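Worksheet for the structure shown next.
Note that one protein chain is taken out, while the other chains of the complex remain in position.
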Amino acid sequence: MQKTIKLTISVFIFFILLVFYLSLNKVSNYDTENLVGNKLNQIKLESLEGINYITNKNLKKNSYTLINFWASWCAPCRVEHPFLMELSEIKNLKILGVNFKDKKDNALNFLDSLGNPYHYLAKDIKGKQSVNFGIYGIPESILIDKDFIVIKKFVGPLNFEDLNEIKKIVSSL
Amino acid sequence: MRTKIIFTFLLINFYSYVASNETINENKIYKNLRCLVCQGQSISDSNSDFAVTLKLVVNDLIEKGKSEEEIYNFLSDKYGDWILYKPKFNLENLALWFLPYFVLFLGGLIILYIIRKKVKKT
Partner (left out) sequence: MLSNIGNILLLSNVLIGALIIYYSFNCLKTSNNLVFKNIYQLSLIQSTLILSCFFTLVAAFLVSDFSLINVYQNSHSLKPVFYKISGTWGNHEGSLLLWVIILTVFSFLFLVLNKNHPKNYRLHTLIIQNLLILGFLFFILFNSNPFSIINPVPKEGLGLNPILQDPALAIHPPLLYVGFVGSSIYFSAAMASMVSNYNDRSFAKSIKGWVLISWVFQTLGIMVGSIWAYYELGWGGFWFWDPVENASLLPWFAMTALLHSLLVLEKRNALYFWTIILCLLTFTLSVTGTFLVRSGILNSVHTFANDPSRGIYILVFLSIMIITSVYFLFTRYKPETNHISGNSKETFVLINNWFMMFYLITVLLGTLYPIFTDVLFKSKISVGPPFYNSVIAPVVVFFLVFMAIGPQTKWIKNKFTNLKQLSIILGGALLTNFTIIFLFKSYSVISNLIIISSLFLIFSSFMDLFKKTKLNFARIISHLSFGFLIFFIGLNHNFTIEKDFNLKLGEEKVIDNYKFVLNDLELINQINYKAIIGKLRVKNMNTNEERTLKPEIRIYDNPQTLTYEASIKTNFFKDHYLTMSNIDRSEYYNVKFQEKPLMIWIWISVVMLSLGGFVSLFKNAKNN
């Protein structure tokens, strides 16, 4: 009896110390990796012009869609813009831009001066739609395939590596 | 007589509880949602862009008649369980929820054991 108790305690202590050790090499920050593999079923976004809605139907025929959340007031969005411009020329990929908590005029000015990489333009004035996409700060981008399955999430501005990764995924079709 | 008085007061005390309302409380929900862009704050304590948006969404969901449970499920679908300050009851969190009470139970047993030993010997 005493032996079992001693053994249990020893194993327990060893277990805790091991977990501590393993956790040292972990990043304790939050990420939304769990969203990868989920299906985005109910996409319904008002277009930037405000005349119609962009839904799953519009995106069905695309092999890949990149949903990008941006705003004219967001500085990092300017940083990633050239990469989006480059992505917009890829054949297999369409880009849906969601203008986030922004004014329409400012948004259009932004696109006028920097170029428009978006095949679809939607708006999310109060930011409520972004919650459906698991967005918690912009810029964020979500890559989905033709079945609306999330393949990859990019938090923060897209960079050169992200660009190459997207190209690789899209061309592997 | 005294027990009767105490019993009456007990009844009154609990009656008062029943009288308190049972409606859904948005503040309670806010306090259970973690502000993902902040350091260890609930969205109730923050007015970052994210917290403001999330409060709007929660209000919408309440208006739609969703229950607290449904709101949590919706948000943890989108953001993962990280967003909930009160972890769900599930297999993964079994130890978290039951171990404290197991320890409480075990401790009670140990105390009983210590006390009993005396009775046997004398």
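By written order: A and B. Residues from 1 in each chain.
The rule we apply is simple: a contact is a pair of C-beta atoms (placed from the backbone, for glycine too) under 8 Å apart; a residue touches a chain by one contact, two chains touch by 3 or more.
On a predicted model such as this, the values are computed, not experimentally measured, just so you know.
S.K.: Can you name the residues of subunit A that touch the chain not displayed here?
M.R.: Contact residues on subunit A toward the absent chain are 6, 9-10, 13, 16-17, 19-26, 28-31, 34, 73, 101.
S.K.: Which parts of subunit B face the unshown chain closely enough to count as touching?
M.R.: Counting over the whole complex, subunit B touches the hidden chain at residues 2-3, 5-6, 9-10, 12-14, 16-17, 19-20, 27, 31-32, 34, 39-42, 45, 47, 49, 52, 80-87, 92-93, 95-97, 99-101, 103-104, 107-108, 111, 114-115, 117-119, 121.
Heads up, the rule we're going with is that only the chains that are shown with their structure count from here on.
S.K.: Distance between subunit A and subunit B based on Cα centroids, please, to the nearest Å.
M.R.: Subunit A and subunit B have C-alpha centres separated by 32 Å.
S.K.: Which residues of subunit A touch subunit B once you look at their complex with the stated criterion?
M.R.: Residues of subunit A touching subunit B: 30, 32, 34-35, 38, 101, 126-128, 130-134, 136-137.
S.K.: Looking at the complex, which residues from subunit B come into contact with subunit A?
M.R.: 36-37, 49-50, 52-54, 56-57, 60, 75, 77-80, 82
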